[in-house]
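The other protein chains are all here in position, but one chain of the complex has been omitted.
Order of writing sets the labels: A and B. Residues in every chain begin at 1.
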Amino acid sequence: MMGVVPVVTLRPVEATPAMLAAAVRNVVGEAVVRTGKIKLDIPPLVENGNTVPMTVSVSSPMTPDDFVRSIHVFNEKNPQPNVGNYYLGPRAGRAQISTRIRLADSQKVVAIARLSDGSFWSATADVVVTLAACTDEVI
Amino acid sequence: MASALINVPRKAKRGEIIEIKTLMSHIMETGYRHTSTGEVVPRDIITSFSCRYNGTEIFRADLFPAIAANPFITFFTVATESGKFDFEWIGDRGFTETASASITVE
Partner (left out) sequence: MRPACTIVMAVLLIAASFARADEIPPGERRSGFTFMTPETQAMQDDDTANPGMLFVLDGETLWKNKAGAAGKACADCHDDARTSMKGVAARYPAFDKALGRPVDLEQRINLCRANHQQAAPLPYESPELLALTAFVARQSRNMPIITGADPQLAPFIARGRELFTQRQGQLNLGCANCHDDNWDKHLAGSAITQGHPTGYPLYRLEWQSLGSLQRRLRGCIAGIRAQPYDYGAPELVELELYLMSRARGMPIETPAVRP
């Protein structure tokens, strides 16, 4: 279901806003993405980009008629734009996931929720990273 | 030495929403690092995580290199019946690990 990010022969050190947009389009297609319902909890200033705690929650009754199907998280400046996809359903009870992510630089993180009625909702967070992850050299 | 830490409440009331926390040891090598001689260190990550509750999948996740090492994932589910949670992690180079936890639902 998730499309493949285009392969480039020159390895990009940084993703571009275009890559982020393409990755989002792979999930939502031509649908309108509205802001609201979804909350992205991520520290505005992180100590170390290698391990950034993140919680995404969507306000939804989570009944068989009205629930969150999936949550998709993207980033702006890591070497590639996807962070994670989380597939829920009415049995979840609460649409909330927590995890730890890597951020290669200060950048935007975008979370998009897909609801059972086919609508998409997004939230964006700006994160400042003082020590970068991903592209550190091995010593 | 792969190992997993799972946190599932031992008991719950029917209909109660419970939180499940999982932690799996894995280097999550991004594939973007280089050795001192310039060679790329190949990608080696967990790509997928799933949880089944008495055989039915209740949660699934796709993981990418942007997920930190030793992936930590928490999610919620409704406690419907006593039984078993089965967790599975799948990744590059044929990585596959499983774990399970029981729950009593009254």
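Here is the rule we use: a contact is a pair of C-beta atoms (placed from the backbone, for glycine too) under 8 Å apart; a residue touches a chain by one contact, two chains touch by 3 or more.
Just so it is clear, the model here is predicted, and its values are computed rather than measured.
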item: From B:T47, B:N70 or B:S100, residue that would touch the chain that is not displayed; value: B:N70
item: For subunit A, residues in touch with the removed chain; value: 43, 45-48, 50-51, 53, 130-131
item: Residues belonging to subunit B that touch the chain removed from view; value: 1, 3-7, 21, 23, 25, 27-28, 68-70, 72
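Just so it is clear, only the chains that are shown with their structure count from here on.
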item: Cα-centroid distance, subunit A relative to subunit B, in whole angstrom; value: 18
item: Contact set on subunit A toward subunit B in their complex; value: 2, 11, 50-52, 75, 78-80, 82-89, 91-103, 133-139
item: Subunit A-touching residues of subunit B, taken from the complex the two chains share; value: 17-18, 30, 32-36, 41, 53, 56, 58-69, 71-78, 80
